[in-house]
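All protein chains of the complex are present and in place, except for one that has been dropped.
And now, chain A:
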């Protein structure tokens, strides 16, 4: 690249030297040079040619000399910038840098290659909007704006990352969100000291207060409607450029159990399904542990007929019931992981082969008892009803903890483990909001959208 006779431009060029994808154009307008700098692969080159280069070349010389030439270009938004690191950032964001008389302007000419809007794979709903976030923050924000049209919606932009930067945007409704919460979120986002942020999941872990807890401290979603609902409730959303998952803070256990479907169907069936989901989650965590404690400690508590048939089925099983349960649980986990990793067309096949063939064969071979297979399989199916994947991961891990405590101290150990778990949850706070709100502490006014979702009010307000 040739020398441009301008020290600042030379500096910039040196910064991007060796990077031959950066285009530097020098145009002589009114006998002074105007530099146009951009990265062709992430810019809309046609736009640059049409609205920057061409007008500059045919510029009418009689035009007033007071306003800078660049401000006269037929562009929507021209921003003046100062420092050189900001310039560099703008260029990397797909902006075009224009230099005239030592003044720097940036123009949005971004054109990253992005994926089409699709329905999110991980969060399936039966009714309601089917759009899902994609990897472009700009597109994501536009999707949110489509679902949430209010001038209350406020965005605060940040760039984080030391080696490579990532754009992060904190969104909230000015009149709904608690200012303290917004401050806290912004503080935590600003405090991130990381070389590189690859995804929303990394941001999520870096702004958490309890890295050792199993439970997710924030909500992660790919659905714009979920974000808009949360913002209306006064939560704060964090958009991360390059990531389709948007982080919602704070999370409470109650909110993690909700699905957008709950609001789209009539309140009685929707509430029934919600209760079912809570119940299923509870069963999925506790059932194997209850079974183990009954089998290995409290035969007396099992109804007599059932105890007889259980002992018949366990006849010839060579391993203790705890090991048996552990074995089956591990098998289920392996199958689940394999199902996730495998290509889509053969994923279900493996699950079916694994679940039916392995289970059936293991029973026939006398390695495990059929009842154990029922217990483990049912609890695994129950765990699929949990709407939030991070929560379902937590519950899956907890199942092993409960299993272990039931194996050591029976029902008593199980009760103590459940106490321990609930103590942890009562202590746990997500952005200073108690995790078990509105159950502990009691917030009566918010019970209307907890276990049961009450019907919507016809006149004003969300629900009564």
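Please note the rule applied: contacts are C-beta pairs under 8 Å (C-beta built on N, C-alpha and C of every residue); 3 or more make two chains touch, one makes a residue touch a chain; residues count from 1.
In this text, contacts and distances are computed from a predicted model.
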item: Per UniProt, the name of the complex member that is left out, chosen from "Acyl-CoA dehydrogenase", "(Fe-S)-binding protein", "Cytochrome c oxidase subunit 1" or "GerAB/ArcD/ProY family transporter"; value: "GerAB/ArcD/ProY family transporter"
item: Residue among A:409, A:433 or A:452 that touches the chain left out of view; value: A:409
item: Hidden-chain contact residue, picked from the options A:79, A:146 or A:301; value: A:301
item: Per the touch definition above, residue among A:196, A:279, A:384 or A:419 touching the missing chain; value: A:419
item: Contact set of chain A toward the excluded chain (per top definition); value: 297-298, 300-304, 306, 409-413, 415-416, 419-420, 422-424, 426-427, 434, 436, 439-442, 444
